[in-house]
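All protein chains of the complex are present and in place, except for one that has been dropped.
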Amino acid sequence: MKKFFSVEDVVDIYDLIKEALLLKKNPYSFQHIGKNKTIGLVFFNPSLRTRISCQKAAFNLGCSTWVLDIHRDSWTIEMDDGNVMNLTQEHLKEAISVMSLYCDILAVRTFPNLSDKNYDDQEIIFNKILNYSRVPVVNMESATLHPLQSLADVMTIAEYTSFFRKKCKVVLSWVPHVKSLPHSVANSFAQWISKIKQIDFTITCPERYNLHKKFSNGAYITHHQNEAFINANFIYAKNWSSYLDYGKILCKNPNWMITENKMKLTNQAKFMHCLPVRRNLVVEDAVLDSKYSIVLQQAKNRIYASQIIFLRILQSLS
Amino acid sequence: MKKFFSVEDVVDIYDLIKEALLLKKNPYSFQHIGKNKTIGLVFFNPSLRTRISCQKAAFNLGCSTWVLDIHRDSWTIEMDDGNVMNLTQEHLKEAISVMSLYCDILAVRTFPNLSDKNYDDQEIIFNKILNYSRVPVVNMESATLHPLQSLADVMTIAEYTSFFRKKCKVVLSWVPHVKSLPHSVANSFAQWISKIKQIDFTITCPERYNLHKKFSNGAYITHHQNEAFINANFIYAKNWSSYLDYGKILCKNPNWMITENKMKLTNQAKFMHCLPVRRNLVVEDAVLDSKYSIVLQQAKNRIYASQIIFLRILQSLS
Partner (left out) sequence: MKKFFSVEDVVDIYDLIKEALLLKKNPYSFQHIGKNKTIGLVFFNPSLRTRISCQKAAFNLGCSTWVLDIHRDSWTIEMDDGNVMNLTQEHLKEAISVMSLYCDILAVRTFPNLSDKNYDDQEIIFNKILNYSRVPVVNMESATLHPLQSLADVMTIAEYTSFFRKKCKVVLSWVPHVKSLPHSVANSFAQWISKIKQIDFTITCPERYNLHKKFSNGAYITHHQNEAFINANFIYAKNWSSYLDYGKILCKNPNWMITENKMKLTNQAKFMHCLPVRRNLVVEDAVLDSKYSIVLQQAKNRIYASQIIFLRILQSLS
């Protein structure tokens, strides 16, 4: 694996999930591969799970890590080309090129601006990063995708379905939020799920909240949440801002919150969320604290999702 | 050892001190125990000594570490239950549970609010953290206690008294300060000292500055600093806000500052402070820079205090 931007960089998703679950059983079995290797973690935006799970994954592989919170620890970064840099201190080109000299894998998080749809959709920033880096780049969340999260999510579903031997219905449900949020988790989840034939996939969201078709293709889409929940085995809750009216909040209807009552419509579905989650806005305490909630299993799998990706890249280096 | 919240988690304090002093002589003798173990250090509040000494202690044991400054690196944290989280981004329950999945020991610093006495006294936050974590938790300072500091303090006294073979008089003296400070260092020091029979312990502070009885029980308490200093072998200086008038500053009398003249009342007492210390407000330069000052020995012992606690917990895991 020469880079990890999206599921499209994965040759066989079933193999990848299988190996990630094997790593979970024997997390220290590849430490020789990480010897003298360094993974650089660069954050343009805050992080808790991604930051720490990637560090833990690197430790498990015997790698050293450095972490840079770029706007805070270093300089203001110029993203555009050709400007006279009166206001910014360092161009993305130099920043990324240089950082890539100091590590063997560069993992980067950068959020969308949620104002310029084309700019975000074309992943301008991440593609520049891919272009500037001298070493393989891992996507720790970009303008439109969050593939390490999605890999952890499908691993979790694999664990609860005896590796997809049971057919299952997975529902991605839009939920209310107070802020304008990226589409990356939802896009990426839809994209990964679409590669797993055994999954019957439904997306439910308010009108004008449909995701970009290139990610949600193949999903059954409905604006009736109750209908979607019937017979579901997994409810994945996530807010996103409108894609059509790009970055706008069109709906704050609290009826979209996941409640215990709604969960009763399902086939004893597991409750999933990528975290952080706003309690009693996105989901009722009663659901998040119930035995059906598997959000911590998802979070735990973040370690092994990162670890298998780092491992595959390290293997391709030697 | 399954957790380290206070001295009450220690079976035999003399044994603990003895082993910590042995570690100081052979700091790298237990590196096999830390192999593939990770210690997570979580700061809700700033730190210099604790942050670095805990990292050094972990390195000495062969552990890897990650550090999270939670409000700055990640999300705003909801501490209360049942709220609609319109304003906060992640609940303490998820934050702690998840972080505890990414390490083998979770060390946490969280300060008191100094406004709600019962809330602080009951250690609501720290008890939640203990409850949410899936791995042993170490107290890097909580609302009412700072036990790693106190262990380093008693280690230092042990070094100067041939392991308590000489009886000694230890005085905890309140000193002036410009800010409202926690009681944790003073409480914790009093609590640890009270377990050591060979120490004659005096606390001196202005009126209405007495500490909570459950920590200061057994100490001789006087509001006359000069009286307290007579025959003292160790002067431990520390400011705290009023406990009776909770969190208030009732006294700014500069006469409580530790001066060279006052030290002359003692039996050539050593001067102790947990640091950071405000010079010429808490203590005169002449005292802090004298040969009687042992604040750096205390600081050095912070490494081995943390290390023995981490070691005991790691031993209990395997």
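Just so it is clear, A and B label the chains in written order, and each chain counts residues from 1 on its own.
The criterion applied here is as follows: a contact is a pair of C-beta atoms (placed from the backbone, for glycine too) under 8 Å apart; a residue touches a chain by one contact, two chains touch by 3 or more.
As the structure is a computational prediction, the values presented were derived from the model and not from experiment.
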item	value
Of B:Q55, B:S142 or B:T204, the residue in touch with the unshown chain	B:Q55
Selected from A:N83, A:N255, A:Q268 or A:Q315 as touching the chain missing from the view	A:N83
Hidden partner chain, touching residue among A:D15, A:E94 or A:D245	A:E94
Contact set of chain B toward the excluded chain (per top definition)	27-28, 46-49, 51-53, 55-56, 59-60, 69, 72, 178, 275-281, 285, 295-296, 299-300, 303
Interface with the unshown chain - residue positions in chain A	36, 38, 40, 64, 66, 68, 70, 72-75, 78, 81-86, 88-91, 94-95, 97-99, 101-103
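Just so it is clear, only the chains that are shown with their structure count from here on.
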item	value
Fitting chain A to chain B on CA atoms, where both chains share a sequence, rotation angle to nearest 5 degrees	120
For chain A paired with chain B, centre-to-centre distance based on mean C-alpha positions, whole Å	39
